[in-house]
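Before we start, here is the structure in question, set down as structure tokens.
Here the complex is missing one protein chain, while the rest keep their positions.
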Amino acid sequence: MTKDHQDDTAPPSDIELSVKALESLLVEKGLVDQEAVDALLELHENEIGPSNGRRVVARAWADGGFKRWLLDDPNGAIASMGYVGSQGDQVRVLENTDDVHNLVVCTLCSCYPWPLLGLPPVWYKSAPYRAQAVADPRGVMRQFGSEIGDNREVRVWDSTSEMRYLVLPQRPPGAEGWCEEELRDLVTRNSMIGVEEAQRPATTQTP
Amino acid sequence: MTKDHQDDTAPPSDIELSVKALESLLVEKGLVDQEAVDALLELHENEIGPSNGRRVVARAWADGGFKRWLLDDPNGAIASMGYVGSQGDQVRVLENTDDVHNLVVCTLCSCYPWPLLGLPPVWYKSAPYRAQAVADPRGVMRQFGSEIGDNREVRVWDSTSEMRYLVLPQRPPGAEGWCEEELRDLVTRNSMIGVEEAQRPATTQTP
Amino acid sequence: MNGVHDLGGMQGFGPVRPEPESEEPVFHEEWEGRVYAMVRLIGGLALWNLDMVRHARESLPPADYIAYSYYEIWFAALRKQLVESGLVTEDELRTGRASSAVSGAILERVMRAEQVRAKPFMTTSYRRPAPGPARFVPGDRVRARNRHPRGHTREPRYVRGHVGTIDAHYGSQVFPDLSADGVVEGCHLYCVRFAARALWGESANVNSAVYVDLWEDYLEAAP
Partner (left out) sequence: MNGVHDLGGMQGFGPVRPEPESEEPVFHEEWEGRVYAMVRLIGGLALWNLDMVRHARESLPPADYIAYSYYEIWFAALRKQLVESGLVTEDELRTGRASSAVSGAILERVMRAEQVRAKPFMTTSYRRPAPGPARFVPGDRVRARNRHPRGHTREPRYVRGHVGTIDAHYGSQVFPDLSADGVVEGCHLYCVRFAARALWGESANVNSAVYVDLWEDYLEAAP
């Protein structure tokens, strides 16, 4: 599933040929605009991604008022930062605390808050994660190097509807006095899915 | 799954080569006796099969005393005809009546009363049958051309243990006065699994 | 449908294999991006809805669904939907050459680069008027009904028959079971909390819970 990019000199695979053939056909029939394809891919390569989510989390860490707004009215708070759209029109933010850790999965397909996090990683869409996350979340997190003690409740959120879930990780210790922009670097995509905690300052570049 | 026999001139498939290679290896290591392989296959091609089950059913149809014995003490009654062995050491016979129709499946693998019916047919071991039989037995039977009215209870027996199930189909009308040997021709393997009723005299060769 | 896509609680698929987050590309192969873009742009024609797309994917042959990578599933379902909707003929798929015309009404909806740039995501809302008052309020005990519909459903097998507690009422959303057949109706949507032990038995961690979004038609009051 996660093969490396092919050597440029290697012959194209069957699926590559089939995909190219279908794209040509759809363009020829006028159903797909080649420029729109390129524009969409360009957006995903360069602009869309977890950075929107990172900004939301960092602001909540930095600003207690925004955090309360985000938890009480996530759609309003997120829209105030300019992020809306596909499958993100209804978002619920799940706050990690000393007592509760949250983890998001979509057992039936791959639902995910695209406007905030971009496209989901391969492992999130894979059978092993979808199968195990609801039955053994602590076991799944161990595969990411995360250990959640038995005294902390683990809540798994199965995205079966058009509601989209974003985990608000705990602000790590050691970043006291950091500003919002600095805090963003501690917010990993994985911590907003819930398979990891946010990074600690020691493990990232000093801002 | 049910490919035709390969053309004798066609090159062997990968699986054919792999199987041949393993057989040679096991013979070379002394773990498998080539003559024992041939003997076992010869038995299956020529001697083992549903004829034992047919004889048991036909005798039950012809002889009310044997039928009662078969239902009350199936292992004793069947052993009296000389059939015992693998996965057949505990057999339960399920009598079809005007009120009850029985159907056998193994949802988890392919358990089947080998000594009475031989090896199971491909469809019995296939995912579609294993998936549907317990949830929609009437729908499964329709795929065999059998229609069971809603006023008749359908009992599905899932062979999850080493107990083995044999359906005793109803003796069809139109065979009054037939002797045991003649009756055997009306007993199909499928009727002893329960996906069909026994044949009616009109649809088989007149004995 | 009780399909192989309904993976919650399944075992034997091996470990999760995360790539380091910093090294993961948006698409691992160029063709994956092209498939993604085609699915998004053809989806923008609004000839089918999201539940129809999901059902097209989950009703691929089970051996294909399990063996295919993620975008292979998307690609196979797209081809199926293109043919079933009549947008593309089997013959065109085989030859790769267009031999039938598309209606002007559809061509008018084809998405252009500037539209994509302005709105990179669809902004479809799934809220719909409720058919009546909500039956449940947060705190109510409910049982996920033991249903086994042949068509599309968003009630995973692992919750069926089990008792949980209403955590939240999300208002009324499109009911997916009907939506996949083209009937778009609202139904009350709840988030239901299940204790892990209610779902998985005594061996589950006592301090875990699973929250699942379930429509009112999936639920019944529990004592």
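Some observations on this one:
Residue numbering begins at 1 within each chain, and the chains themselves are lettered A, B and C in the order written.
In this section, contacts are C-beta pairs under 8 Å (C-beta built on N, C-alpha and C of every residue); 3 or more make two chains touch, one makes a residue touch a chain.
A quick note: this is a predicted structure, and the numbers were derived from the prediction, not measured.
Contact between chain B and the absent chain runs through residues 1-6, 15-16, 18-26, 28-33, 35-41, 43-45, 47-49, 84-90, 92, 105, 107-110, 114-115, 118-119, 121-123, 125-135, 137-138, 140, 143-144, 150-163, 188-190, 195.
The omitted chain makes contact with chain C at the following residues, 1-4, 9-14, 58-59, 61-63, 66-67, 145-150, 157, 161-162, 199-201, 203.
Going forward, only the chains that are shown with their structure count from here on.
Placing every chain at the mean of its C-alpha atoms, the farthest one from chain C is found to be B.
Here the chain at the heart of the shown protein, by mean C-alpha position, is C. Centre-to-centre separation of chain A and chain C, using mean CA positions: 17 Å.
Work out the mean CA point of chain B and of chain C, and you get 41 Å between them.
Of all residues in chain A, none touches two or more other chains.
Multi-chain contact residues of chain C (touching two or more other chains) are absent.
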